[in-house]
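A selection of the complex's chains, in situ.
Letters A, B and C mark the chains as written, and numbering starts fresh at 1 in each.
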Amino acid sequence: MDLVTFGETMLRLSPPGQERLERATELEFRAAGAESNVAVAAGRLGLETTWLSKLPDSPLGRKVTATLRAQGTEPAVAWSESGRQGVYFLEQAGEPRGTNVVYDRTDAAVTTATPADLDVSRVEAADYFFTSGITPALSATLADTTRDLLARARESGATTALDVNYRSKLWDSTTARAELESLFPHVDVLFVARRDARRVLDREGDAPAIARGLSEDFDFGTVVVTRGEDGAVAFHGGETVEQSVFEAETHDAVGTGDAFVGGYIARRAQGGDIVDALEWGAATAALKRTIPGDVALVTPAEVDAVLDGNTADIDR
Amino acid sequence: MDLVTFGETMLRLSPPGQERLERATELEFRAAGAESNVAVAAGRLGLETTWLSKLPDSPLGRKVTATLRAQGTEPAVAWSESGRQGVYFLEQAGEPRGTNVVYDRTDAAVTTATPADLDVSRVEAADYFFTSGITPALSATLADTTRDLLARARESGATTALDVNYRSKLWDSTTARAELESLFPHVDVLFVARRDARRVLDREGDAPAIARGLSEDFDFGTVVVTRGEDGAVAFHGGETVEQSVFEAETHDAVGTGDAFVGGYIARRAQGGDIVDALEWGAATAALKRTIPGDVALVTPAEVDAVLDGNTADIDR
Amino acid sequence: MDLVTFGETMLRLSPPGQERLERATELEFRAAGAESNVAVAAGRLGLETTWLSKLPDSPLGRKVTATLRAQGTEPAVAWSESGRQGVYFLEQAGEPRGTNVVYDRTDAAVTTATPADLDVSRVEAADYFFTSGITPALSATLADTTRDLLARARESGATTALDVNYRSKLWDSTTARAELESLFPHVDVLFVARRDARRVLDREGDAPAIARGLSEDFDFGTVVVTRGEDGAVAFHGGETVEQSVFEAETHDAVGTGDAFVGGYIARRAQGGDIVDALEWGAATAALKRTIPGDVALVTPAEVDAVLDGNTADIDR
């Protein structure tokens, strides 16, 4: 198995167009979560991918697995008689209203997931293992399980990757910092938004300085600092690499960061160097912005076309 | 205020037509609950109605109040910073698949509602007060609050009504029986399905016997026993009244029982006798079956037309 | 031109499924009217058909002509700067609610249509001319125009046909009788529902007696009396012919009568005798009931299949 990811996937309920939730009479119904988003993006770009989690044994849980399988990622799920299916309501809107998220994920089945529940042999057979800072934020149990899986993956020879992905609605920055720093010894590749580096990890300076500093302090193999429209910076092997964004007409911005990580890992796992991987990440992220829903339902040919600048016309 | 009801109203998410939840890509989005369904039906038929409850202060809570207001019932809501908005997923299907409900209502904001949270002056000003056996099943707090409100209403001179509405997914029949029987001293009018009378209240015999027996044992002013396609039986003032159902082409059966109760109360509160009220209940229930969603969005003229047998043609 | 019809075509706005108008957030949008329904059905079954009318010069008027052209009937329209586009709201429902129609057709552009507005050369070139009792009910001007066109058509050698189609929302039965009887001298073929014959034309007896009586009193070439599920009866050439209905699973009953007339005229105009024409009418009407909207969007092969009893299977 090339890539195994671990985390929560929620059901996403969103009104059509820019309608308000309180007036909507129908909702679009999708499934999405940071770790499965990364798996799907990487899977679309050539990796064999598995998403590990725990779900309620219900039509809602099956909606999640059906969605992931359709997108090419294999769910390896502990089916549970207890615990809810996490849900979030998403209201898309332009400025100044902005997009609004209402989470309803408390007591999700995944919050009780222990290594004993999960098919850890998948983790032990992985080349890459990925999770995000959302997972340990969901429960104390999940924090322990996250640490266990990261350690287990690394011991089995996998490259481990973590995206900080701070969620202020789940925990405060002090708790988050302590928990995340306890995970860092098991992590090879760290992804962190510049803003999160500052407000959670208390880093100062610009993105290159943050990348280098984190790398030196925690001995990461690679640190990738993302900074929205200003692109990404990686520190790896003592060197700094910068990558700008590809322009995109944004249709649905949710999941852009996950697409970046998925593109990056797909390229690295297929032998690309850091420069290649950042380019793939940026191209996958740009394509994602044109696609409704949270996942980068792309093809390698589409990523190639972005990298070749070959995207302007209707091809007929 | 003519009628005040108290209970939980959930958001209802259902695939279009008979599609399966796990494959659906869009869901119809409505709001519904036994007690607000009763209030809406009675309100449509002429009563001034208020629905008392506690909701999360979010777009989801506001979806509930907007829906009820649109349907003519005034929500009197304690807005809460904690607690969820209850949700249920509904899959409509014909036989032999049958309609399937997935509840997701744990830890709803309403489960912590105390009399201190609520505008009890509304209850004290009511002519009729209604709740169902679902409400005390939701939490120990709600069981206490239900008892308090029933007692308070009765002391203030309201007629109090309770629909047993047993939900096996919420509590077992032994617990339900104990709790419900503790409420009965505060109840004037009891509605109970024959099936619930047997499995929860341990009643035997046919519907007339059940109605008479409950009335005698608990000193109810009126007991109405419903028995599905076989119609309803009431015991009141020492006499038994039977009411058959009006034929209907069923489009959406959910909420039929609540429509019956709403029609009954509307007529009683407007001076009808038991025979009148049972007829209005049965007519409202028949109309409900032709209407999508859980509520009887009817007019008095439509109920009259059913009672007059005046329903066969397109009027143009 | 084989068949020219004259009358009003309205826009039809209806909630999806059985939703109530007052809660609907979207409406299906179609165009329909008795006379254009007849033209479309006959056109689908082989006649060249024209629909004569007056419409407002607006996107709403163009919606009407685009719809008719798509269905194969040529609109010959006087475009007007004044007058509204007639609209009706339709709520489909099963029993006991029943289907409900809200007309909003007052002051439609067509109500001012005079022979001078219209391309009467079309009428003069027609083999068949058809209108319904709705048209003279819409305005005094239209009553005059209807009489003029019927007379003109007959003088030019066309067979003229009228469907009584009484609408109690448009006029009372006394006024209707007087007006209709003033048209009868110009009519060759009369279609009338048994119920309308009784309440408007004050006829008594069963359908065969009504058909014969009308024929004798007004010297019609043919009288066809329809009686819903009991089929139709024609009196022609001194003989009575009966036609039963073909069974149908009703999806949308509106327009069934117009489909019957369209099928009948199509067959007559193509040389069929009364027996043939009644069969085609009944088959077209049965097919119509399976089709959403007001018109019989059928093919000759489908009518043949009904007549051959050849309709039971999926053909693959």
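Note that in this section a residue touches a chain if its C-beta (ideal position, glycine included) is under 8 Å from a C-beta of that chain, and two chains touch if they have at least 3 such contacts.
Remember, predicted model here, so these are calculated numbers, not experimental data.
Each protein chain is a copy of one sequence, and the assembly as a whole in this entry counts 6 such copies (shown in place: 3).
By our rule, only the chains that are shown with their structure count from here on.
Overall, the chain located most centrally, as judged by its C-alpha mean against the mean of all protein C-alpha atoms, is B. Rounded to a multiple of 5, the C-alpha superposition of chain B onto chain C involves a rotation of 120 degrees.
Those residues of chain A in touch with two or more other chains are numbered 25.
Per the touch definition, chain B reaches chain A in the complex via residues 13, 20-30, 58-60, 62-63, 66, 84-85, 87, 89, 91, 100, 102, 104, 106-107.
On the chain B side of its complex with chain C, the touching residues are 70, 246-251, 283, 286-287, 290-292, 297, 302, 305-306, 311-316.
Against chain B, in their complex, chain C makes its touches with residues 17-20, 22-23, 93-101, 103, 167-169, 253-254.
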